[in-house]
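Left out: one protein chain. Kept in place: all the others.
Labels run A, B and C following the written order; every chain starts at residue 1.
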Amino acid sequence: MSASALAKRPLLSRHLLDKAAVWIVLLILLIAAGFVSEAFLKLNYLGNLVRQAAPIGITAVGVTFVMILRGVDLSVGAIVSMSAVVCALVMDGKAENLWLAIGVTCATGSLIGLANGLLIAYGRVSSFILTLGMSIVVYGLVQMGTGGTARGIVSPGFREFLNDRIGNVVPTLAICFVIAVVVGIFLQSQTRFGRNVYLVGANPHSARLAGIPAVQTTVIAYCVSGLFAGLGGIALLARTGVSGTNPGAGMEFDVLAAVILGGTTFAGGRGGVGSTFAGVLVLFIALNLANVAGLPFAAQLTIKGIIIIAASAAHAWIGRSGGDRTE
Amino acid sequence: MNRAQLVIPFFSRLPPIVWALLLTVAFGALYNPQFRTVDNAMNVLEQSATLAFLALGQAFVIAGGLIDLSVGQLVGLVTVVACMGFEAFPGWGLPVILGCLLLGAVVGAINGTLINRLRMPPLILTFGMLSVLQGCIFMLTDRSVGSSIPAIDFIAHGRITGIPASLILVVIATVIAFYCLQRSTFGWHLLAMGNSASAARKAGLNVRGLALNAYVISGLFAGIAGLVLAGRLGTGFPNAGVGLELDSIVAVVLGGTPLKGGRVNVVAILAAVLFLGTISNLLNLMQVPTFTQILIKGIIVILAILLERPRWAAAPQ
Amino acid sequence: TGSGTAQELDLTKESTYDQILEWANEPLDTSQYKKDGKLKIGVSAGYLSNAWINFTAQMIKYEASLHPEIEEIKITDAGFNPTKQAADIDDLLTSGVDAILFWPVDEKAIMPALKKAHDQGVVTINIGYNFMRDPSVTSNAYVNQWGYTEQVVDQFIDSLDGKGKIIAMLPIAGSSAAVVQLAVLEQKLKDYPDMELLSAEYGDWDRAKAKQLTENLLQRFPQIDGAFSPAGQMSMGIYEAFDEAGRLDELTLSPGDDYNGWVKLVANEGKWGSVTSGLEVGRAAVQQAVDILTGAQTTTAIVVPTRYLAPEEAKELHEPDRPDDWFKTDLPAEYLPQ
Partner (left out) sequence: MALLETHDLTRRFPGVVALRAVNFTARAGEVHAVCGANGAGKSTLMNVLSGTIAPSSGRVLINGKSVSFTTPAEARSAGIAIVYQEFSSIPELTVADNIFLGQEFRKGFGIVDHKRASSEARALMERFRIDLDPDAAVGTLGVADRQLLELARALSTDAQVLILDEPTGVLSLSEQRNLFEVIRTLRDRGMLILYISHRLEEIFEIADTVSVMRDGELVATREKGSLDRKELVRLMTGHEVSDTEAIVDSLAGGETVLTIDGITSDDSRILLAEGEILGLAGLVGAGRTSIARRLAGLRPRTGMTAQLKGKPLPFDAAGVLKTGLVYLTEDRKEDGIFGPLSIPMNATAAALDYFSSAGFLARRRERSEAATLLEQLRLVASSLDMPITSLSGGNQQKVLFARALLAQPKVLICDEPTRGVDVAAREDIYRLLRDLSKRGVAIIMISSELDELIAMCHRIAIVRHGAVHSVVANEDLDEHKLVLAATGSDAA
């Protein structure tokens, strides 16, 4: 066998199927949706869908890194809330505060992420419980800081710009989401940081032997998660203005569902931002479908649950038949 | 050997959470006159009963290296079904109660079976199940329905010679859980599975059976918790179980059980439940502003998990 | 038994509300509650992280500060968890309060706790959405929800000239608010055969959720003439969705409440109006508690009236420099949130 023979990528292998699975599901779902309502095949509507998904999607990009690293970040819902509140507060209704507000929001998001990262990396504790605790802390802080009413006012032009449609078709916010995904993919596949995340996530012991700075990687990954949650908060603010002190409540679960749908599971070292993007869309299309079909709220909850289970079962199945010897 | 020599090792062997509980109680008793009343103590014990059952059930699952996120909504479902049942079939209290316990066990069995069959991560499966169950609840009702019956009320609120009936039940459940998890072969196998599922399988343990049983037990305990909650609320409130799954996991982890499983201390878990209840009670009594209370609780969760750093988290060689 | 004695009120019948007003005017025997000396008042909120409840809580604090006999006011927050609320009420009792003002997470679910309070001779006053008629509930401070919604619906139908396809945006599914609002709307619509309710959605009081649901509805229905949404916060989400879909010209919105963001919008648009949401219940509740505890003469409930504000009036009343998440009140500055 020659070097080039080894380096050649096979056209279709089972494990490529794993990566493609969520895209295939997305395609099938889209076609199915197209039968239900033609709207799903219109660019305009799809743009809208991506825009709807932007806050959750942008947040999910960051969480993907943490999950590749075998962690989880349940504090993103609280960070999104905090960001929306803080951003509006700093804006204070003035256009000149816009960039300052965005800067401050990203900084606070990253800061919470930093706290998560430091505690998890140095404390070596369960990220599940720790970030859960952190979400309570952040929620408490926001409530203490605002006294229960969100007192910010968004800058003029901010919402108008982000809610505009470029060429009357593609919403700006949808583009922001796509940019976040592209940045995420770049981070994940082209940078040392991204590689380190995969290595540490796949096997922390091996990573140590290979001289990978696990602590640094962990801290940065949680910072990234916090940062993207901050951006998600700004996106939420752009979508819906100041709406209460806890607009991101429960969002962490949707984010988690989307990331898992994409195939980034808790096993670590698997999945990626691209799949998360597809996962977010699958989730939103499915829920919209349920909505359009006029299914009651209760049925939608059940559907969401079944989708999560089915998607994960499919990934597990493909993973097993994909030549993976680990049980 | 003098007494101190006997006592000191005993105390030094106590799990940290027990210490935390003792210190909290001591602090509360010293600084807050309302806290140290017997009545208040009984209140706290009574309030903790639901979570205690739930945490005990969760302990089985986590000990085996699994997790059950569906218990919170299962509690909600059982509460709703129980109250609907009590109202729809007056005089048929016992069958309804048994039916509810069965419901809990069946949902647990579904969890276990799906995890075994689909071979998927328990965290995700039960997370999906959480959503499914929530959907089921809202398909049944979107508001408070039905009412509880005196027998159930008594379990939730009643006192036997001043001691809450729920406390007695919790103690019995704890003893049973202690025997099952920390003494019996079943528990031993479960812990072995928690330490290494593949090794347990190779040793010939029926890991699928173990997982199934753990989930059935967890579901059963959630059923009990749901009934107690029905008694406490007196009605089937559809959102009654929201967030309880996380509380139960927090309690189990505070009780020193690593999320990876493989170790468990039932008494410490009970202490953790009481600790959470006591803290909440004490903060309320000390007039800490509510938002500050939330912050403090978050910090406690973080501190607790940092302090309870399990042995397995030590650096690999 | 400890619970289940609460009288079930049929929230979907107008007659129920006539009955409520009748009860409200009955005199209350306060002698059994009379206390001498300083008073301690507990507040058990179902959830505090909501601007309306928050402002009402501030109202409570402000009113309490006007009564020298009130020595202490204690507020707990159940975070939308009835189990926690039951425990909160227990804890308030333990700390020896004389009266408990409460917003129930769920009326039935906290009955056992209220019963316990009642048995200990503690005054219980409901400030929640529903009127509660039960021996364990001493009194109610009540905003007439039927009346409020009627004002909204009447105005809405008026501005649509009694015809058109409409959608309804309701609060949390199953909450009393959602039940009442839908009932009023459906009853009124009976008289208008030209009006069609396309779909009723549950937006959870949430601007973002309402917006998303509306976006889906816009997809489903090629023509939507009006949106019924008594909560201004959700109305804003609806407005934005129509705006972004470029279909704003077909939209007629119902009046919302006096949520500042909404009032600002009304002032800008010069149409649709709003209905006051009765923030004064907070003050009324404290007053009622003091009356009962000092043995003064009072009725079994205080009903706080609501009032339609036409767009012109909204212009006067809105506070453009305040955030959206705000209510216009006459609270002194130090009692405004934070």
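In the analysis below, contacts are C-beta pairs under 8 Å (C-beta built on N, C-alpha and C of every residue); 3 or more make two chains touch, one makes a residue touch a chain.
Note that the structure is a prediction, hence the values are computed from the model and not measured.
**Student:** Considering the complete complex, which visible chains touch the unshown chain?
**Tutor:** Counted over the whole complex, the chain not pictured touches A, B.
**Student:** Which of these touches the unseen chain: B:189, B:232 or B:297?
**Tutor:** B:189
**Student:** For the chain left out of this view, which of A:198, A:222, A:277 or A:297 touches it?
**Tutor:** With A:198, A:222, A:277 or A:297 as choices, the missing chain is touched by A:198.
**Student:** Just to verify: which one of B:84, B:109, B:167 or B:205 makes contact with the chain not shown?
**Tutor:** Here the residue in touch with the unshown chain is B:205.
**Student:** For chain A, which residues reach the chain that was dropped from this view?
**Tutor:** On the side of chain A, residues 1-10, 13-16, 189-196, 198-199, 202-203, 205-213, 267-270, 321-326 touch the unshown chain.
**Student:** Which parts of chain B are in contact with the chain that was left out?
**Tutor:** Residues 179, 183-186, 188-189, 192, 195-196, 198-206, 262-263, 312, 316-317 of chain B touch the chain that is not shown.
Here, only the chains that are shown with their structure count from here on.
**Student:** If you average the CA atoms of chain A and of chain B, how far apart do the two points sit, in angstrom?
**Tutor:** From the centre of chain A to the centre of chain B is 31 Å.
**Student:** How big is the gap, in whole Å, between where the Cα atoms of chain B centre and where those of chain C centre?
**Tutor:** Whole-Å distance between the two chain centres: 35.
**Student:** Send over the residues of chain C in touch with two or more other chains.
**Tutor:** Counting only residues that touch two or more other chains, chain C contributes 48, 173.
**Student:** Two or more other chains touching the same residue: where does that happen in chain B?
**Tutor:** Expected reply: 138, 142, 289, 291, 293-294.
**Student:** Mind pulling up the chain C residues that touch chain A in the complex?
**Tutor:** Result: residues 48-51, 53-55, 57, 173, 199, 202, 205-208, 211-213, 215-216, 219-220, 233, 236-237, 240, 244-245, 261, 321-326, 337-338 of chain C touch chain A.
**Student:** Under the stated contact criterion, what part of chain C meets chain B in this complex?
**Tutor:** These residues of chain C touch chain B: 1-4, 45, 48, 74-77, 79-84, 86-88, 90-92, 94-96, 105-112, 173-176, 179.
**Student:** Show me the residue ranges of chain B that touch chain A in the complex, using the header's touch definition.
**Tutor:** 114, 118-121, 123-125, 127-139, 142, 198, 246, 249-250, 253, 258-259, 289, 291-302, 305-306, 309, 313-316
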